[in-house]
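Read through the structure below, which is laid out as structure tokens, and then see the notes.
For this depiction, one protein chain was excluded, whereas all remaining protein chains were kept in their positions.
In order of appearance the chains are A, B and C, and numbering begins at 1 in each one.
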């Protein structure tokens, strides 16, 4: 009997330690596991290194984690977005470190980490400041830069459906970084709007096989970042913060 | 209007040139595109380099292509199988070159070729004869070997269903090498038991996106290697060969 | 002179229309965020292009009808889009395998500067105040078969954007195939900027004056 379900987002993130590297799925708001991120804020882990494509919007989700001062370093490709104010302020005050990585190199480094490939060569960023100080190599007459795989202590992602074995399906462009991040996390935690018994999903259509997933938590109606922001929400809620 | 269908396997392989590198899907008989291979035998291209996990069984499919003397070199992980006599004979007579590659390294090299990654490091085969003469590098205290991506002039694979845009679904363990090979072929040719209009397949369930596929040919009832062998078949048929 | 409505030469829509003419039926195309997205509006009748958006969709369609949007069906500019018949969703590693592996036929991008050797600068002005952000731009220029740049010929301050050598941080080296500006269509040839076509009312001299490197006459 295999059952990777945990009862709550709180329980799902309980053991994330100070100083952990945490991969967080999402491209913009699509695929952002907001409820897991909010649980991580409540949990209190500090000095995190966050690997995520963006840095969140408004003061919910990823931006709220940054705002709460829990993140020491961000590894991402695009730390600016509409409604993005938290990261720029922290960055300008020197309170968060940034490792800027081209989006495709970021995806490939994560996939490499998950696939046991410690390093690879890529043409991306050759001749640009993002290859400064990196090892170059000419292969077949073209120049490439050496990039290293990335792994994480924990990965937080959002699925549409997951089963008790940890198999996951996604929704539209919310898939984005979740499959490679699921591979690269020592502990991969999935929040899914629907959780079903093993055997329910079509084995041909599974996107993330269960071997890459450690915990599944049911979040029936996940919030959308843009809707929270439009409603003026923050996390923690201002009322709660003042209480 | 995009329509990647071609009328016949003969037309699909017509431009494969002498000396071409051809990737051929399949693990054992599962996923072997027998009808495309037989069309390639009829077409006559010579001095081929074939990248495929095995070397075929009996005297049909991949083994028949070898038997016909069309293959100068094989890149594969396991050139022996039950009922495999053609390759061993050619190999012992020195009539075919063999590049033996661990199966996972072969898969990753093909995937790298398709993904624009010219080379990568892997722990597989370090300390074994298959790493002899290859570049080693210590990363994070562990030793790795440098392996290069592989691309092909043509890729021949078998799908269960393909649409007119070249999107492909597979059947069970017939999937094996087809998705990475589809990425690594300059021209990728799919034989599919069912061919449908674009828009018929679920965009979430597509395994090989159409961008990786150039030609789709309908082979309604593909033969299974084991059944051909059990029936005593050869290709070309013995009768035809004597006619 | 406003970049939005140049005194003479092509409008943005004109440029987009001109780019669209050069894209063959069946091409796999990635349109950069912003102005390059206009190209999709001007594809000639009878041609079907397949749009790739690097956040994980091939076969991207136009914006949804009002109220029919899905906050998790978006493009690389984080705007809501739709999926066309024949579309597929995939993860970021696969999406950038398409880009890096040379599977896309064309990318149309904006520019801060383009050099006569085809270097492109379009992600950063190098200012120490700005938050650096690169997204998929470096991957696109390194991997896609042809890179078209859509840009005003000069900056708002009248400075040439086509230059001998880029002064802004590069996005990629020797990556641009062709530039479509409000004044001209210009190829990056082995010898430098080679004129392909002038906008109506624009003379060779007028374009040359506004170009920061020699403009070569059209190939015979």
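We take it that contacts are C-beta pairs under 8 Å (C-beta built on N, C-alpha and C of every residue); 3 or more make two chains touch, one makes a residue touch a chain.
On a predicted model such as this, the values are computed, not experimentally measured, just so you know.
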Check: What shown chains does the left-out chain touch?
Finding: A, B
Item checked: Options B:103, B:200 or B:234, residue touching the unrepresented chain -> B:103
Item checked: Residues of chain A in contact with the chain not shown -> 1-2, 111, 113-117, 163-165, 167, 183, 197-199, 203-204, 206, 209-212
Margin query: Counting contacts across the full complex, list the positions on chain B that touch the omitted chain.
Written below: 27-31, 53, 77-82, 87-88, 91-92, 98, 100-108, 110-111, 122-130, 170-180, 207, 224-227
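Note that in this section only the chains that are shown with their structure count from here on.
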Next item on the list: Compute the distance, rounded to whole Å, between the mean C-alpha positions of chain B and chain C.
Entry: 37
Notebook entry, point to check: Where does chain A touch two or more other chains at once, residue-wise?
Noted result: 108, 122-123, 170-172, 207
Item checked: Multi-partner residues of chain C (at least 2 other chains) -> 83, 89-90, 93, 96, 99-100, 142-143
